[in-house]
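All protein chains but one are shown at their positions in the complex.
After this line comes chain A, so read on.
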Amino acid sequence: MSDLPRTASSGFTLFPRLSGAAIAGIAIAIFLMAFLILPVAQVIYVAFLDARSGAFTLQNFQDFFNTTLFRESFVNSFYVSAMSVVLATIIALPLAYITTRFNFAGTAAIQALGIIPLIMPPFVGAVAMSLLFGRNGSINLLLNQYFGFRIPFMEGLNGVILVQAIHYFPFILINLSASLRNIDRSMEEAAQNLGSHGMRMFRRIVFPLAMPGYLAGAALVFIKVFDDLGTPLLLNVNNMLAPQAYLRITGVGINDPMGYVISFILVAFSVFSLWASFLFMRGKDYATVQKGGGGLSRRDLKPREKWLAWGVILLILAMVLSPHLGLLLLAFGTIWSFSPLPDGFTIQHFGTIFTQSSQYVWNTIIYAGSAALIDVVLGTAIAYIVIRTKLAGRKWLDYMATAALAVPGVVLGIGYLRMFHGIQLPFGLGQMSSFWGIIIVALAVRRLPYALRACMAALQQVSLSLEEAAESLGASRASTIRRIVVPLMTGGILAGFVTSFATAAVELSATIMLVGRSSDAPLAYGIYLYMQSPAGRGPGAALGILAVVIVALGTYLSQRIIERERARQTMTGDQH
């Protein structure tokens, strides 16, 4: 993490007029240009061309707004995104608040379990959901048998909202938790001294101070749901923008420019939403001088409150983890068809994957791990440049990186092939487009927005006076960043690492374009291979479970690190 500022500072002698931050900024801009903007532009520019003559035109955009189906899709997408944010907040808020503010056994475990919904392995996740919640899923079969009615969990837009909220609420949970941990406890202490407590203190003091984290998470959920095509497609809802773009781009031999027009509109709208969230934050200061620990430490719950808290947490966990329970049943079940539970249980599916999966597992860990590492380095650097420097156009780094959320994986994959195919790498690494390193870059670019939002939120909570103090004591800018800023951002950086890692581990849409050889394939690709045939459902689910376990372990470990860090800070809190 400290590499960037250091290389940047060594650039001083080469380019005396540019500051280290400027050089880092330019380097990041070049990276984003090369691996995001240009490849995507190579694909998406057809949106501005007359399909027949190839001349520049805005006719396609006019067609977009003249088409009833697209206008309806836009409204549906907006409605679903907004409602998903509301529902995701209702799920995430109690989990985050209880685990960060009270002495509560199992905090690390709850936080680790809370991220699992983010890991929905392709295809098998969908099958598991429909086997549990579908029209003839376990719950509805039982309801229908005993009470004679069904609940349409997964039908229409409401189904999309439910599934999206369950799937993406961890964005809010993780960022909000990191934010809550960063609040100076003396603020709460002061509030308590002045007689405020309970909900009132939460509403007036705690939540407003945690706003950067909450907004980071909420903006991610909103933009992600707006741009997500997987969930609507698995529920067969296609009257939304992202699935419309996907269906029009991926048809064999179809060259309807509307797919690219929609992609362009998705990107533009995502950047617009981000800008709107900046407007909301403008002119507010969320920094507190003291970080977390110290002062008033976690409060104890009264026994009755404790039972209540456990009840709420277990209820929420049961709801959000149910898809993974379904996945577990699928992985251990024999045949599961039109019945509440599988017909029998077996460990045979794990035996089937055992021989081939070690390659997949290593590839996944290497790809997702490297991608997440790149993401937090870039995320920290971009956050620092945007918030702490006055570079011209710095906000565009953020907009560019965030635009990646709106780019469908296939578009990025095709863009990479178009851009990098035929470039021969040195050292016998072969074609650049079929080199496994390009998969890492693709994953890093696709998951950068997650890490970036977390890093931004973390930095917003670091008080500038700490850096000024360090600099007035003679520390150079680079060493201030390394020794003061980055350590204070640790919680947020880890949150970013975890979200990037977890979601990169099950990415498929760009990867399937870029995997050159089966020995380079990650887990998600293995799941895809199995899910092409009926007999592969069990082994596919078993691989999905493997992915979930890997990510959950990684998350649990990083939670332990955060906890230990917090404990250390509490002990040495006086030093700040």
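We adopt the following convention: contacts are C-beta pairs under 8 Å (C-beta built on N, C-alpha and C of every residue); 3 or more make two chains touch, one makes a residue touch a chain; residues count from 1.
As a working rule, contacts and distances are computed from a predicted model.
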TODO: Choose one: "Extracellular solute-binding protein", "Sulfurtransferase complex subunit TusD", "Carbon-monoxide dehydrogenase medium subunit" or "Acetoacetate decarboxylase". The correct choice is the protein name in UniProt for the chain not shown.
DONE: "Extracellular solute-binding protein"
Task: Option touching the unshown chain, where A:410, A:486, A:504 or A:562 are the choices - done: A:410
Open item on the list: For a quick check of understanding: of A:322, A:434, A:500 or A:558, which residue touches the chain that isn't displayed?
Closed with: A:434
Task: Given A:40, A:258, A:502 or A:562, the one touching the chain that is not displayed - done: A:258
TODO: Sort through A:60, A:357 or A:490 and give me the one touching the missing partner chain.
DONE: A:60
- [ ] Pick out the residues on chain A that sit against the missing chain.
- [x] 51-52, 59-60, 63-64, 66-69, 127, 130-131, 134-137, 156, 233, 236, 238-239, 243, 247, 250-256, 258, 334-339, 362, 366, 370, 410, 413-414, 417-418, 421-422, 427-431, 433-434, 436, 512-513, 515-520, 525, 528-537
